[in-house]
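Structure incoming, see below.
Removed from the display is one protein chain of the complex; every other protein chain stays in position.
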């Protein structure tokens, strides 16, 4: 493994190895000098303090030097080509480049054009992929349900535009989950299931959630709701929000996940977000551990 | 001590222990690994590069990992509730959270709602408290005047709206100072002395400063001057500015303090700010040491 750009096509063994390593880091801590002398740079074209902070903490806790490249003040804003920025940063000797971009495939494009053996980690690109989110979600699920085989999972929200849904579906599929239900109003369902291996679609949330052991709720954007004929957040909540009534339709040992930040009362009711089935804060904690595992996997074995 | 939210009610022993530790750090340096592996996050809702830098340096010099949480680019700016931000950050495993906020009591509110044993340090909240400023001010005074008992102190400026004045008064009172004079135009005097233990008020600065061994000048905001019928900075300076003439009314061994940044020629004359009685730069140096002591006190003894 040289980069982490997508979970699409990643084999079960690699995913399990990353999850095991992340779990070990959570339980036993990590060697502070594993990445001493290595440089991890975050390059976020979309702001996300939360994800950036998670990556920076992961890198620091393994002893790496971390830098945020401030795009708003850089020559990229003066019209320097992205490729020139990439090669300039590489020339300063980077070990890993953590990239978020609103265009699909930009991290892969950067990885393909790298001059050096810098490891590119996709921290979310457009609607395409958010691989560390996919990994942290399956790690979270596994902590309560180690066996993925007979698991029933619902992913609910704006599936069509969600990189989280794609990476989750791919990770779950690789781990052997057979029943993955994508639930959304028609306008938010994907046009093709090519990127959603082993998934089926539903429009009725009550129907979709029945018996599910895992419900992954996605953050909904107001503009998207309007596009899908739900200009009113209450109306959206009535049809696609996760409240206590709907949660009771799921399995008694259901786990509720959400990548955050949550819109309380829109896609998720506060009492669900804060209830005993919620794994939302475990996801955040697992996020740091998974990112440590990814950095360790990509960097620690190199010369 | 789990948090540092205010100096109100803090006992003399705790204050002296913190001051002694800060003094030791200044003289002997600090062990670079005391807080190795700990994470200190600064969360500033009001910008203050100066105070933030002081905290960050303090944390780094004890070996902690430091992070600035950039609110302007975070999901807090997208409407995420402050509580969700707090719990998300906690889930990433924080050891200390350094908070500045323009609302009174916000750091205490965060401390009260924490899920973990994160230590909350108030870096200034509204008009309520600025405890590390209070500590660094008494440390500065003590370096030249170890005995607080017969000390005469004047605090001059916008007392009513000053968190520095409150924390200073509380620290001085705890250390046994009997004569604390709050001096300001009536509109800037506090409506009640409840938060100013052992203090008296004056409106005439010439009268207040007479014989004082310590004069603490506060930064004045232009809008406040206008509210207090001093639309003109020169006029304010004539009545409540510290110049050489007034300084001569104080004790010969007077010490002049100011929390900075100073408005030269408004609340303080340049020749006083730069003169031999000025302790302003000592305050800055003591600020880093006091913040190191607070971090060490709150974090070093924990598991």
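When the chains are written out, they are named A and B in that same order, and each has its own residue count from 1.
The rule we apply is simple: a residue touches a chain if its C-beta (ideal position, glycine included) is under 8 Å from a C-beta of that chain, and two chains touch if they have at least 3 such contacts.
All values derive from a computational prediction rather than experimental measurement.
One of B:6, B:54 or B:277 touches the chain omitted from the figure, and that residue is B:54. Within the set A:65, A:179, A:243 or A:274, the residue that contacts the chain not displayed is A:65.
In the full complex, chain B touches the omitted chain through residues 29, 32, 47-50, 53-54, 56-57, 60-61, 260-264, 281-282, 284-285, 287-288.
If you put the missing chain back, the residues of chain A touching it would be 36-37, 39, 65, 67, 69-71, 73-75, 78-81, 84-85, 87-93, 115.
By our rule, only the chains that are shown with their structure count from here on.
The distance from the centre of chain A to the centre of chain B, each centre being the mean of the chain's C-alpha atoms, comes to 41 Å.
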